[in-house]
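Removed from the display is one protein chain of the complex; every other protein chain stays in position.
Should a chain be cited, it is by its letter among A and B, assigned in written order, with residues numbered from 1 in that chain.
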Amino acid sequence: MTDTLDPRLGWSRWRRSWWYHAATYAHTWRGSVASTIFFPIFYLAALGVGVGHLVTQHTGLVQGQTYLHFIAPSLLATTAMQLGEGESLWPVLAAIKWIRNYHAAAATPLEPEDIYLGKLTWVATRSLGTGVVYTIVIACFGALQSWWSLTLPLIAVLITLAFSAPLIAYAATVQSDGSFMTIYRFAFVPMFLFSATFYPLTAYPGYLRPVVQLVPLYHGVALARAAAFGRGAWGAVLCHLAFLIAMAVVGVIVGRRTLRRRLVD
Amino acid sequence: MLLRALPRFGSRRSLHVFERNFMVYRSQWIMLVSGFFEPLFYLLSIGIGLNHLVGPLPVNGRLVSYAAFVAPGMLATSAMNGAVIDSIFNTFFRLKISHAYEAVLSTPLDVADVALGEVWWALTRATAYAASFIICMVLLGDAGSSWVVLCWPAAILTSLTFSCLGLAACTYLRSWQDFDTVALVQLPLFLFSATFFPISLYPHWLGALVAFSPLYQSAALLRGLSLGQFEWIMLMRVAYLVALAIAGITLAARRFQRILAP
Partner (left out) sequence: MASDYVLEAHDLVKRFGEFSAVKGVSFSIERGESFGFLGPNGAGKTSTMRMISAVSQPSSGTLSIFSLDPRTQGPEIRGRLGVVPQEDTLELELSVRHNLEMFGRYFDLPRKVLRERATELLEFAQLSERANDKVENLSGGMKRRLTIARALINRPELLILDEPTTGLDPQARHLLWERLYRLKREGVTQIITTHYMDEAEQLCDRLVVMDHGTIVAHGAPRELIVQHSTREVVELRFGTDSHEDRHLQLAPYAQRVEVLPDRVLLYVNEGDDTLRQLHAIGVVPTSALVRRSSLEDVFLRLTGRTLVD
C-alpha cells in the first residue's frame, strides 16, 4: 500500500499528513536546527551564567537554587511556547492563503482534520526534538537534579501543543495576518516576561499573584521547574497538567472544525 | 556611491518613499502603536523582579539600580529590533516578494532615492519610539540623571546605524527561511552586548570581542548619557556607529542598484 490510500484508514491519512509537513520542513531545516541548538546555549550563558553571577553576589540562592538552575527550566518552557506560536500563526495562514498548499492537500484523500492533526503532531515532533536538545544543554550546565527531569522533553511537547492547537484553530479563521502582530506583542511578549519566568512568583505584589497564576505559560514554567528539581506538590503539578491539557484539547476540538470550514465549505 | 548619494540628501524625490511607507502603515497603525509597548513590558518586568534579585551595580564608581543599568541597553535593543523589522523584513518584502521597488524605479525616482527614503522612514519611526521609551524610563525611575534627554539623539543614531546595516543585509537574503539566520545574529547581539551585565564580567579577550558589537557601543553610550557620566570614549562610540552607518548605506545602495537595475 504505497500509492493508493484507503480513505477509511484515518490513521494512515494522518500519518501521511505528518510526513507532508515533515517533507515541507526538510527544505528549510538548516536555519532552524542551528537556532534549536544555539538558542538554549545563548540564553543560559547570558542569563543563567551572566546575570546569575550578579544574582549570586547579591541575593545568593533563589528558592534554594542558583539562578542558573532556577531559570533553566523556565527557558525550556518559554522556548516550547515560542515554537508553538511561531509555527501556528503565519505558517498556517500562508499555507491556507498565500501558498495555498493546504487547499492542494485537501484535494487529495486527506481530510481537513488530517491536515490539522498532521500539522499539530509535526509541531509536537519538533518540540520533542527541541526539548531533548534543551534538556541536554541544561544537563551540561549542571541544572538537572532529579530523574523527573527526563520528562522535560514531554513537558515541552505538552506546552507546545497547549499553544499550537488553539492558535492553528484561530489562524484558520482569519483573512489577513493583521491581528497576528497584536497577539504577539500583547499576549506572547507579556506572557514571556510575566510568567514568573525570570524570578519567583513571590516577587510579584500579593494582589498580582492570582493574575499571574491565570497565565498559561505560568503553568508550563511551574511544571518544568517541578520536573527539573524533582520537587513540587502533587496537587499543584496535577493542576498545571490539567490546565495545559485543557488548552490543547479545546484547541483540537475547535481547530478541526475551523480548518474544515476554511478548506472545504 | 556615497558621493553620488550625498547630494540627494536634499532630494525631495526620496521623500515620496517615506510617504509611501506612511500610507501603508496608516492601515497598520496597531502594529506601529503596539511597538511602543514591547520595551515598556521589558522595563516593567525587570523593575518588578530582577531589580531586587540583582541589586545595585557599580558603574564608573557610582552605584545604580539594576533597572537603571539595564534600561539603556533595552533602549538600544529596541532601536535595533525596530530597524530589523522595518529595514530587513519590510524591505525584503518590497524588494523580492512584491517587487514594489521595481515599480518605483519606473518613475523619476532612482535607486538612491529608494534607499534614502527608507532611511528617512526608519529615522522618523526611531525618533518617535526613542522618545516614548525615554519617557517610560523617566516615569519608572530608571533614568540616572536629567542628561537622559541626550539619549534621544543617541538612540536615533543607533537606529540609523542598524537601519543602514539592515538595508545592506536584506539584499543578501534569498527567501523567508534566511530570516532564521537573521535571528541567529540578532539574539546573541541582544544577549551578549553587555545589555544585561557589565562587560567587566567577561574574560578580557571576550570583552575585547564584544566591543565590536554595535549594540554594545550603543548601549554603553546610552548608559553613559543616562547616568550623566561623560567620557572621551563616547566620541569613539559615536564615530564607530557613524562609520558603520556609512558603510551600511554605501553597500546597500550598491546592492540595490545591482538587484533593481542590473
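The criterion applied here is as follows: a contact is a pair of C-beta atoms (placed from the backbone, for glycine too) under 8 Å apart; a residue touches a chain by one contact, two chains touch by 3 or more.
Source: prediction; values computed, not measured.
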Left-out chain, listing which of the shown chains it touches: B
Hidden partner chain, touching residue among B:V33, B:L63, B:A103 or B:L139: B:A103
Missing-partner contacts on subunit B, residue numbers: 12-13, 16, 19-20, 23-24, 27-28, 98-100, 102-110, 260-262
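The working rule: only the chains that are shown with their structure count from here on.
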Whole-Å gap between the CA centroids of subunit A and subunit B: 29
Contact set on subunit A toward subunit B in their complex: 27-28, 30-32, 34-35, 38-39, 42-43, 45-47, 50-51, 53-55, 57-59, 62, 67, 178, 181-182, 185-186, 189-190, 193-194, 198-200, 203-204
Interfacial residue positions of subunit B with respect to subunit A in the complex: 28, 30-31, 34-35, 37-38, 41-42, 44-45, 48-50, 52-55, 57, 66, 177-181, 183-184, 187-188, 191-192, 196-197, 201
